[in-house]
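A single protein chain has been omitted; all remaining protein chains appear in their positions.
So, subunit A:
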């Protein structure tokens, strides 16, 4: 726990020392019966019923009943206080998961899938429940042990000599076996999850497995996993038995020793009530507390640790703050740019030199997977080149003030909120400017349908094309002088695409369009053809004459020139 989860757990415990104090105070109330139970039973019998003083007996039982009621109130407050401690802990972890997922997807452009997010959320819940259970159990154990010792001391101090040594021995046995227990429990949880994952993968791939006649190979792989799980289960059973043994030593041995020592206690003046009271202390308070500790630390402790590991793994460190700079203009220069997705991978872009003047309109074309989006990400500064430099208005792209350029990717981002919030996401704008932008990119129909800019939008209810129009209007409204459209109009029909692109051309500034259709490419002044790491820049006519890959692309962009480049 110290290695991975110490931070969040310690933080949760120490955040409000007041809560810890409250927890301790109510714990005293909750463990009142542990202090009184043996004493009350012993006195009720010895001084009361056995001595013929019935009312004394009832008085002691009333004290005991009262203690149980106080304990009930205490237990309620303890649960509430534990809740107040672990809820902020859960919020921390959730914040960590959310922040990590966002930062990681921002850094790589493709974050964890929704399934991964759901799993992380589940782990957060598990971690919270496990922490609550660990706090409850450890605290209850500590207070119960102290109460029992005080109670036994008041009842007959000599009993402590019989109870303490075996109890401590059992506790030590458990603590010694705890690391092994934790390891086995952890292995069991992990193999169980891996088995479930492999089974799910198998079920999803049945058609493909049969098609490859790989049934035997897959059965062997899964069989290995299932056997690993059996082994983990058996190993866990072994250490659980050991855990139970420590309970026997700590919980049952004191009972036997009290019985063996009874003649000695009786010689010292103890009555049947004292002996029974001592037995009640051990069987009703001490042994259950030890049992809960053993169970709680052995299971919840391990679960807490495993889920915390998962949750923290989903995080990502905050991005280092860099000083953002404003460019002189919106010209783009790439010099000797090289980029690969890993040290052993072949470069996607290599030795690229490119110069786009301020106010130019350039289209990028090429087959899918060739690196067009990588180029867009490099110019935006989301990716940094392995070699060479990408400058926007003289400033390295990764240091550029985000307000000075805007990227619209293929998958338009629309969030739950009003349409106006969505449109002014990048920059505040007066109502007239919003109206103008809506009209310019062709969003008017949607605004009318939704009933104005203040209407709430549910992204799930918009078509992909409508979402793209919202993103386009948002970019149109931003003050950025450099606009990068990465297939940002692919879900629009050719006419709507023309309206949007022409709006951006009129808007001024530099326009870099990763084109989806030939018509879109032809609207640009110059066209960049990417084919492997071979890159050409020229006008449509120049490229038709000099660039065979472009001619081939253009040749297949028929019959109507509006056919999609990438279906």
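Methods note: a residue touches a chain if its C-beta (ideal position, glycine included) is under 8 Å from a C-beta of that chain, and two chains touch if they have at least 3 such contacts; residues count from 1.
We adopt the following convention: contacts and distances are computed from a predicted model.
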| item | value |
| --- | --- |
| Missing subunit (named according to UniProt) among the choices "NADH-quinone oxidoreductase subunit H", "ATP-binding cassette subfamily B protein", "Carbohydrate ABC transporter membrane protein 2, CUT1 family" or "Sulfate transport system permease protein CysT" | "ATP-binding cassette subfamily B protein" |
| Among A:10, A:76 or A:313, the residue in touch with the chain that has been omitted | A:76 |
| Candidates A:11, A:65 or A:479 - the one touching the absent chain | A:65 |
| Residue of A:195, A:418 or A:444 touching the missing chain in the full complex | A:195 |
| Omitted-chain contact residue, chosen from A:236, A:443 or A:473 | A:236 |
